[in-house]
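All protein chains but one are shown in place.
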Amino acid sequence: MHIDSYFSLSNSSLGESEFVILGIPYDSTQSFIPGSRFLPNAVREASWNLESYSMLFDFDFNDVKICDAGNINVDGTFIEIVERVGEFYEKINAIPIAIGGEHTISYACAKNFDNVCYIAFDAHLDLRDEFDGNKFNHACTVRRICEEIENVILIGVRSGTKEERDFAENNIEVFYSWDVMEKGINWIVDRLECKLVYLSLDVDVFDPAFVHVSTPEPAGLFPMHFLQFLKKFKGKIVGFDVVEGIPDNEKRTQMLVARMIFEFIARSKRF
Amino acid sequence: MHIDSYFSLSNSSLGESEFVILGIPYDSTQSFIPGSRFLPNAVREASWNLESYSMLFDFDFNDVKICDAGNINVDGTFIEIVERVGEFYEKINAIPIAIGGEHTISYACAKNFDNVCYIAFDAHLDLRDEFDGNKFNHACTVRRICEEIENVILIGVRSGTKEERDFAENNIEVFYSWDVMEKGINWIVDRLECKLVYLSLDVDVFDPAFVHVSTPEPAGLFPMHFLQFLKKFKGKIVGFDVVEGIPDNEKRTQMLVARMIFEFIARSKRF
Amino acid sequence: MHIDSYFSLSNSSLGESEFVILGIPYDSTQSFIPGSRFLPNAVREASWNLESYSMLFDFDFNDVKICDAGNINVDGTFIEIVERVGEFYEKINAIPIAIGGEHTISYACAKNFDNVCYIAFDAHLDLRDEFDGNKFNHACTVRRICEEIENVILIGVRSGTKEERDFAENNIEVFYSWDVMEKGINWIVDRLECKLVYLSLDVDVFDPAFVHVSTPEPAGLFPMHFLQFLKKFKGKIVGFDVVEGIPDNEKRTQMLVARMIFEFIARSKRF
Partner (left out) sequence: MHIDSYFSLSNSSLGESEFVILGIPYDSTQSFIPGSRFLPNAVREASWNLESYSMLFDFDFNDVKICDAGNINVDGTFIEIVERVGEFYEKINAIPIAIGGEHTISYACAKNFDNVCYIAFDAHLDLRDEFDGNKFNHACTVRRICEEIENVILIGVRSGTKEERDFAENNIEVFYSWDVMEKGINWIVDRLECKLVYLSLDVDVFDPAFVHVSTPEPAGLFPMHFLQFLKKFKGKIVGFDVVEGIPDNEKRTQMLVARMIFEFIARSKRF
């Protein structure tokens, strides 16, 4: 029975799966619109609308083993959540795909990988050292990740403070949204040197026309840009998360997230 | 010019006012549906629909001095917010009316009063000692208030744990929703002995048919019950807050909150 | 073909009909939430959900001739609309049922009847002489009607200014919402002496829990109160309008209006 599980993609036990889908319904530090806590289940529901075949990658989902592991318990403090995610990631032998929740959960996921580049599609720099007296606020995610991972790359950025920009220029690589829009994804992919990647998709990188998000930023990327990235980039991606979406009544946001996970899996099997 | 303030009720400076309206847009510990952070401004907008005369209390608002002090800064930790509210309440010489935000903000407000009873209309006991590793979670509000105020009374309760109920029976006075529905408000008012009161209205006390709230509980009170309480109860109320409403598209929730504040002021001037 | 017509109730030509349904999608003077202009068509859509039999009045709609005459043109000034409605009402030989639009349209309809009492269910007195420099603002409707009809009765009132209340006490009969709630509809019906009636239902008379309206007022009547009025009141009703509803996503408001028109027709045939 499909009880709340990722449709057509949840066909395996945790032990034998190649990909594991995990919900992390946490959004407690949201500074603007809360509600991304409801995304994982909404994506599962939206996934009922997916076929079992990717046209983009010419891939049939009968040829892959996937487990939907449900949602992780987000009671307690954020540190407790980080520990729970760590324990879970340690015991699996598959590529994990986390559905947030706010961007903070990307830290809990990415820190379990060694020797990776962290590539995030994001409208924001998320490089503050502290926000609302909290080092694990969603506005600090990339800053915390910089303490765990050396090589950090952001794509689609168009908002941040002067201090964040200064920090970014000295510590990470940033591709701004206007450059993506004008020069295209290939121009960026050509400049990426990393081979082993943890990938994070903060859906506010897309124009608010396409998604309902916690902190909308106008003049963003198109969903096609992300699909083109999946198609053109040749590095190995060992972990993935999608964050900051808020389910909407028309099911546009949750459908977009479901589709991006679907194509991520198809892409991973074709490389 | 109409500054975006509580309509027809904001006619005075802070110094000369008899009532001060303050928004506290904080909802970070919400365990279920977040969004009450958007209530204060929605109530202001809804207030454009209020007349300047209360038919229920035969009172004209030209005869009262009210100041809308805007929203308090909720950046930082909850402790910092408590301090800011405390400093604000210290400097005013008027009856404060706070618009939440989650119920937690009631603690920040009520603790500034001495020798009062704390009466809350609430569907929940809110008596947990800790929740999500946080003593200031919205599920702990009344427990924290019990540490500050001796005499605590809850009206309309219909949800809580066994532990909370045990604590309630030994420490506070509770009127359950079924008793309110069956016996009426007068039956309760006749049993109240307190003369000096801090009043809190958690709008989830009402049936979910009437309001959009963070943690809806079926089989609740009617708005008329609260109006009858304002009409029949003869004690002096020195502070008031309304919490846990989430603005809805049809402006029902925000209109209800606006009206309850309106009638609270009219009532206070007629006694 | 059912083209946007009132379902199961539109079975006749204009000439042979006993009841005529007319939409007046006008809401230009709304002081708070506009959108009632979209009500007539939404009510038609909602009416697809009606049966052809009224259980309340034990009446089958095969035994009545009804015409849905569509919406009247509301281009131009309000005076022009009043004239168009007048010309239309003059040429029909049936009981007209108008769907607003704002309450102002009730003036355009009611003024075409002689020797009637005007009974309105309404949360507001609508007795201002002028509003926003306009004598035909929706807040002035009943005042304008008082200039055309001698005997005016309002039921369910709970909002107005001091001046309106003074005017009301000297010129019309008012039954307040608290009295309806406490004493019931029979108590009111027993006090009504009029025999020939034009009836107006401003749906903001109901609690905002039940409808989406332009100017919501908490603590209102229940839909059952209006049905009880239709059942108990024995006078002859020669014209009817329903106004001030705004269609909602869940189709609650439009369904309520459709049902009230349905029962009005059933009732009219049983007396």
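Think of it as A, B and C in the order they're written, each chain with its own count starting at 1.
The criterion applied here is as follows: a residue touches a chain if its C-beta (ideal position, glycine included) is under 8 Å from a C-beta of that chain, and two chains touch if they have at least 3 such contacts.
Small disclaimer: the values here were computed from a predicted structure and weren't measured.
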Touching the hidden chain, out of A:Arg44, A:Lys111, A:His138 or A:His212, is A:His212
Quick one: which of A:Gly101, A:Gly160 or A:Gly239 touches the chain that's been left out?
-> A:Gly160
Note that chain B touches the chain not displayed via residues 1-4, 23, 38, 40-41, 44-45, 69-73, 88, 249
In the full complex, which residues of chain C touch the absent chain?
-> 27-30, 34-35, 37, 75-77, 80, 132-134
Note that chain A touches the absent chain at residues 31-33, 157-162, 165, 176, 178, 181, 207-209, 212, 215-219, 246, 248-249
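Throughout what follows, only the chains that are shown with their structure count from here on.
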Treating touching as the only link between chains, describe the layout with one word: line, ring, star, complete or other.
-> line
Degree value of the rotation bringing chain B onto chain C, based on Cα positions, nearest 5 | 120
Once you find the CA centre of chain A and the CA centre of chain C, what distance in Å lies between them?
-> 53
Which integer distance in Å separates the CA centroid of chain B from that of chain C?
-> 36
Taking each chain's mean CA coordinate, chain A and chain B are separated, in whole Å, by 39
Sequence positions of chain B contacting 2 or more other chains | none
